[in-house]
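Sharing a structure, written as structure tokens. Questions coming.
The complex is shown incomplete by one protein chain, all other protein chains being positioned as in the whole.
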Amino acid sequence: MDFDFSDDQQQLRDAVHRWVDKGYGFERRRAIVAAGGFDRRVWNELAELGLTSLTVPEAHGGLGQGAVDAMVALEELGRGIVLEPLAQAFIATRVLADHASQAVQTEWLPRIASGEALVVLAHQERKARYRLDVCEAKAAQTQAGHAVTAIKSIVPAGDQADAFIVPAQLDGRIALFLVERGAAGVAAAGYATQDSSRAAEVMFKDAPATLVTTDGLAALELAADVGIASTCAYAVGAMEETLRLTTEYMNQRKQFGVPIASFQALRHRAADMKMQLELARSMSYYAGLKLGEAPDERRRALSRAKVQLGQSMRFMGQQSVQLHGGIGVTDEYVGSHYFKVLTQLEMCWGDTLHHLGEVSGRMQETAGVFA
Amino acid sequence: MDFDFSDDQQQLRDAVHRWVDKGYGFERRRAIVAAGGFDRRVWNELAELGLTSLTVPEAHGGLGQGAVDAMVALEELGRGIVLEPLAQAFIATRVLADHASQAVQTEWLPRIASGEALVVLAHQERKARYRLDVCEAKAAQTQAGHAVTAIKSIVPAGDQADAFIVPAQLDGRIALFLVERGAAGVAAAGYATQDSSRAAEVMFKDAPATLVTTDGLAALELAADVGIASTCAYAVGAMEETLRLTTEYMNQRKQFGVPIASFQALRHRAADMKMQLELARSMSYYAGLKLGEAPDERRRALSRAKVQLGQSMRFMGQQSVQLHGGIGVTDEYVGSHYFKVLTQLEMCWGDTLHHLGEVSGRMQETAGVFA
Amino acid sequence: MDLAFTPEEQAFRAEVREWVRSHLPPQIAHKVHNALRLTREDMQGWAKILGKKGWLAYGWPKQFGGPGWNAVQKHLFEEECALAGAPRIIPFGPVMVAPVIMAFGTPEQQKRFLPGIASGEVWWSQGYSEPGAGSDLASVKTRAERVGDKYIVNGQKTWTTLGQYGDWMFNLVRTSTEGKPQTGISFLLLDMKSPGVTVRPIKLLDGECEVNEVFFDNVEVPADQLIGEENKGWTYAKHLLSHERTNIADVNRAKRELERLKRIAKTEGLWDDLRFRDQIALLEVDVVALEMLVLRVLSLEKSGKNPLDIAGLLKIRGSEIQQRYAELMMLAAGPFSLPFIEEAMEAGWQGNFPGGEVANAPLASSYFNLRKTTIYGGSNEVQRNIVAQTVLG
Partner (left out) sequence: MDLAFTPEEQAFRAEVREWVRSHLPPQIAHKVHNALRLTREDMQGWAKILGKKGWLAYGWPKQFGGPGWNAVQKHLFEEECALAGAPRIIPFGPVMVAPVIMAFGTPEQQKRFLPGIASGEVWWSQGYSEPGAGSDLASVKTRAERVGDKYIVNGQKTWTTLGQYGDWMFNLVRTSTEGKPQTGISFLLLDMKSPGVTVRPIKLLDGECEVNEVFFDNVEVPADQLIGEENKGWTYAKHLLSHERTNIADVNRAKRELERLKRIAKTEGLWDDLRFRDQIALLEVDVVALEMLVLRVLSLEKSGKNPLDIAGLLKIRGSEIQQRYAELMMLAAGPFSLPFIEEAMEAGWQGNFPGGEVANAPLASSYFNLRKTTIYGGSNEVQRNIVAQTVLG
């Protein structure tokens, strides 16, 4: 048992940290928000940092690193609440590497690694809410391959992506397909989300599609679990910075002639935030480390992690605003945007109640990390 | 709309308050606990105060007062955590007055009013938990009337009572019966409960029984609702005294050279206790005032009240102990016994989760006190 | 003790209900019921309609042109307005500054200012908070210097709610630096169109500019716009804070919003989801308990009592409940609360809202906006200090 980061991981953290500090300040983020919430140049910079290739197998031009390295990178991006969805690269990579044919891997993984192709998961449907097994999208075999007809909501960077991984019904079960955004019959309408990042509604009408796997539900569950672990890591970074901003403010802000950090009731709140941060970090590690387990254990573990993170994120975000007072609800203050990010992330990949249901449903007689 | 107490109610409160103060000190209570948790002399004193006759119709020798008067009396008994279960008199009175034949009323109500007969509800069965419609007890017609065979658990003062109101299956539905403790086939084994009051397992084996009503479930639901309202009122008194003891202690107890009442984190906890007390009091009023409504509205209202009281009691009890520190968990300190009472009362007539389920199940589109 | 309203109270409610429902413009009610954004015209339009009826000044005694209602009648009026979907009455004029003018203003000031407030013609703003002084009002730094028959005002206010619409503003200003901080404060009425007044809207998390910074650069204020005596402003401000007791819990709005939450839960397929439904049920209990608490305070006030110890709880609990229903609405929509499309928060938007339910458009915005409720009006931490004082001394 060992929770130390390797030297390589530490170097990766330092590199991403430096880039966030120097290259992704609040002003740049604000400009990207004003321009729609996604900047391809940032994506290219992430690629240059080696992040889009981080988990791509070496055989496909990647660095062949694992979930812990992805976690390290995402923690640092979360610390800077970077809008561009690096997690999608990890999701696409894992899904293709685990489920796609060699041909599809050879075609797509090098392009994902290089940053040339932004491939995102397009799975959200109106009736599904947080369920992965509800899918009305339809696929059919064609002469050239397959064609997909679907309406997918809230697709991350959906009008900026190069291709989508799309679940759709094929012969009575869910399969996964790759569809290029430029393909015939694909239309994406973009908009900003709560945290100012970008999403889109994507309409597929008989769009030409490449089959990734007919075992689509298993692959989609894997995608969601990578998504949860990514969300956890990113959130830990965002919460760490939230706590730092909050305590800094408490020490500087005076009321009744003294810093508000001197009020015991507020001090205890800060202690409770520290508690939530460390519980969340613990469960983020747990999530990352369990990503390689067999599906049953993996799913249970990732749901447990999301329950903890959901609670922590809500508490951290709300208390940060409260401890800041008025400034905490202004658009011009950076801390407010951390609150928005933490709010939104709770509802990504299933909220706290949803995953509590999953944990409850999968509960066994034993208990604990190794149970 | 008027939340003032009448002069008569105020006098009632004063009288009961005086009796508790002078007649039911901690030493007397401790002696009663040592002797088993019930003292018939106390019951007689309650009768002399007019409390056992309070809600009995005047036609049957009672004072003919209503639910608000009962609430006033119970608040004051709760303030002194009086062990003897006056609520049972109110339950028996209401059930008999609303559901029994004139003959049964004429036989029993005057004796309840005078204190001569302690009649308690014996309904708890192993498989029922908090459900009222689960009943395995059996009744059968006999030449003389009926006979009941049953095992009832945790019957208040069950080995001291004169008679029981017993739900049992008759011809496929629940009916209520009156069974005297001295009757053939009745055996009661007494013991103390968490809060040091008295209960018993009562076994009925073909015990001769008087039919109260064949509409037993409706009558039992009414009994439970009177029980809930009584619990609420009693708990409000107990919580009020809990807060008084706690704040008194906080002002007197010193740590680090100052009264612990000077620590803001503890002050806020005291403020939260005040909040819970007043929310609980508000819902206790609501419970009492809704006891006369039609069953559907009454049941929904009483469940709402119990949800609030359940939360308040747990918070008040636990925080009181915490704010007291070590002394708060000792048997010799009076405040500890308030904690025990509040703990037990949450599990009487259905706990918080149970009644949340009731509220949730009965929820309608509108909301509010008058909805 | 009786939960039922008297026949007179019921008749009063019926009259108010009839009138409100027939005079509230449906397009405004639609916005309120769906949390769509309100314009200045919506807010002031309704105020003027009420003003014409004499009900904008619903809390005023008869001698100043109010209806002279008692606490219960005021509550019933507020409840009927809320349930009908009326916008909240902007309180700065009729509820906040008017009682101060009535209690401490000269007859001339009363004659000059009260009619414009009662009619809804004049929009008032509040100049209390300053940068660096949120809940700590006594540390006011904005200076007002007496020069002849004028005050020259310099300084800055902030968090001025809807100050961008303000015609007039009442201010706490420092006229002396001697003695305790409280003693050198004066209460000054100020025409916001005066030269030297600059209003800068502050954009908030929800994308709107509900509050403002207001800068005073050598603003000349005639001395007859001082209320009462110089350096006694703290007394008047405290008088003001002691008003507007029960409506601060906003329980009537909570009831309306609880019904909206239930509608959203149904649309989102959660009405039969036991886990989510339980959350609503728990909130319903909270709302009923809050309403009972409000009714107790009202009843005591009607009987001439001053239930200070429990009235102090209303703001804390009311604000927590506001935040909770906003949170649950957002969580009900879940992924479909993510799109943050400001145009869709306006009435009449014709676009396609992601996921299809345009009713979900303002949910995150409301959630963000209502974080303010535990901060403003004396933060809940300050409120807990006050409650603790009542129980611990």
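Side notes on the structure shown:
To keep things simple, chains are lettered A, B and C as they appear, and every chain counts its residues starting from 1.
Definition applied: a residue touches a chain if its C-beta (ideal position, glycine included) is under 8 Å from a C-beta of that chain, and two chains touch if they have at least 3 such contacts.
Note that this is a predicted model, so its numbers are computed, not measured.
The residue from B:Ile154, B:Leu217 or B:Ala371 that touches the chain not shown here is B:Ile154.
Interface note: of B:Ala35, B:Ala59, B:Ala189 or B:Val334, the residue touching the hidden chain in the full complex is B:Ala189. Only one of the listed residues, C:Glu80, C:Glu130, C:Asp206 or C:Asp278, touches the absent chain: C:Asp278. Considering the complete assembly, subunit C touches the hidden chain via residues 274-275, 278.
Although one chain is hidden here, its contacts on subunit A can still be listed: residues 1-6, 9, 68, 243, 247, 250-251, 261, 264, 267-268, 270-275, 278-279, 282-283, 285-286, 288-290, 304, 307-308, 356-357, 359-360, 363, 365-369, 371. Within the entire complex, the positions of subunit B that touch the omitted partner chain are 124, 126-127, 129-130, 153-154, 189, 191-194, 196, 199, 201, 253-257, 263, 265-266, 318, 321-322, 325-326, 328-332, 336, 339-340, 343-344, 347-348, 351, 353, 356-357.
The rule is short, and it goes like this: only the chains that are shown with their structure count from here on.
With centres computed as the average of Cα coordinates, no chain lies farther from subunit C than B.
Per-chain Cα centroids separate subunit A from subunit C by 39 Å.
The residues of subunit C that reach two or more other chains are 381, 384, listed in rising order.
Within subunit A, residues 263, 265 each touch two or more of the remaining chains.
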